[in-house]
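Taken from a larger complex, these chains appear in their original positions, while the remainder are omitted.
Chains: A and B, in written order; residue numbering restarts at 1 for each.
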Amino acid sequence: MILFHSTVLQRETITPDTFSIRLSCPKEFLQRFNPGQFVMVDVAVSSHLDPLLKRPFSVCRLRDDSFELLVKAVGRGTGILQQVAAGTVLSVHGPLGNGFPLATITGKPKIMLVAGGIGIAPIFSLLNGLLASGHPPLELIVGARTAAELLCTDELRKRADQEKGLQLSIATDDGSVGHHGLVTELVSWQLKSGGEKPVICACGPLPMLIALGKLAAEASCSCYLSLESRMACGFGVCLGCVTRKKTGDDRHPWVKICQDGPVFDAETLRLL
Amino acid sequence: MIDLSVSLAPGLCLKNPVMTASGTFGYGREYEPYLELDQLGAVVTKGLSLLPKAGNPPPRIMETPCGMLNAIGLENIGVEAFLRDELPGLKAAKATVVVNFFGETVDEYVELAGILDREAGIDALEINISCPNVKAGGLQFGTDPEMAAGLVAAVRRQTSLPLITKLSPNVTDIAGMAVAVAEAGSDCISLINTLTGMAVDLQSGRPVLANVTGGLSGPAIKPVALRMVYQVLQKVKIPVIGIGGITSARDALEFLLVGATAVQIGTGNFVNPAVAAEIAAGIEAFLRERSISRVSEFIGSLQLPESC
């Protein structure tokens, strides 16, 4: 994890409330990066002291001398980023957290990647990581509330067309594209359809992750979930981002999402 | 060469006035990727208790205007794990180590002070009195001068280590608290701990923090912290450590100007993990620019209006 000043190289609107942002970084950052890791980004440009805290974002894609975030504008910090001009310099801290356990995952006979909404960001970086190295068959299931909110689907479709071992399924809550319903329904059907037991890697809204954890447990699949939490530090020192682990005792009940995660084996957590 | 050293107590001389604030610097070594621990005046550890403590359930933090609320609830690994797993590394890094600690009864505080007193490599103790006294029905030690004085006196008897008492700002009369703990034998006073605050979420209609209320820290509280340091220095002669909202060398220098012998950096460490070292360097640069050769000459040099 390194601290660096990063220049906003590009910002592109994707939907009215999502955008991508490309940030310069040192080579060292790219070398250290593991899919599923995140960065803390300063949103208090121009010496404003407010908003005070950096914001956590999963890295969506690496470039030669930069990386990309996919951001949904939900509040003040993300709203400021949505307006930020190319050339602006932001302070960045990362890569942070553990990322997905690549070695473990690629050892499985099949991988199922599941993304809900903006949760596509770390899944996209994981997909690229897997495609760049050898990988078992990949099942990619993405969902959103409606067609307009689906992110990166053009690109994902292109990948799925090019890459034999990659199959893409889409779900929307309103049925405007793909399956009319939840991604978890697609996952559930896949798991019940038999065949190789996949390892599941997922990111998305908490209810989706909880449901996936249950499905995986029932099907005895391994399942890695990328979690979110408000964060003050992002590197394990504020103790602000804890969640309950399954095997904890009264004196040690927590894991830290920023440091022990954000990716967890679903089995190790007590999410509800 | 500019002399940045300051003395907080007999036997507690810091190489510069920049310390880290308890609970914002982990046990110290987490910051080794960002700075050299021995470049700091001192590292103050997360508050320790006799046994490990789980703290409060999440959500535990919330950003507020120019600040943040936390309700970590004093989660810590306990003194045993600290001495075993953390202290050796701090010693190896040549850090000046101040251990922040707390209990729920006077006996717990005293027992802990006794354990820490026996340990080599600890340079000072900081006693956090912003804790509920379970025996006194949950009243905070830190809001009653007599209770605070009794606690400090009891701890004082137990240890010969330099003793810093950390005051809570949630009181009517901060100077009265300071006088009480100074008379009870504290070598030094640090202030301020967090102001109690609250945040609610309109979306859910609930408090943001599981604990409902939490401690406010960050730049928002700096004016209150400066005022309390000022008021305390009118009443006590022992050194005072200024804490609250420091994120730059200029902030730190403001506390030194008012008369704080040292400062602690808290929330600022989260935003920029290298900030404590940068502040130490910034203080030096400022003094050099002013041709002030010792930081001690600058400390307390505030000029008051004639009427004061």
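Throughout what follows, a residue touches a chain if its C-beta (ideal position, glycine included) is under 8 Å from a C-beta of that chain, and two chains touch if they have at least 3 such contacts.
Values in this document were obtained by computation on a predicted structure and should not be read as measured data.
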Copies per chain type across the entire complex: A x2, B x2
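As a working rule, only the chains that are shown with their structure count from here on.
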Between chain B and chain A, distance of the C-alpha-averaged centres to the nearest whole Å: 37
Parts of chain B lying in touch with chain A, wherever the complex brings them together: 23-26, 30-31, 33-34, 51-55, 57-63, 65-68, 70, 72, 75, 78, 218-219, 247, 267, 269-274
Chain B partner contacts - residues on chain A that touch it in the complex: 1-3, 42, 49-54, 91, 93, 229-244, 250-254
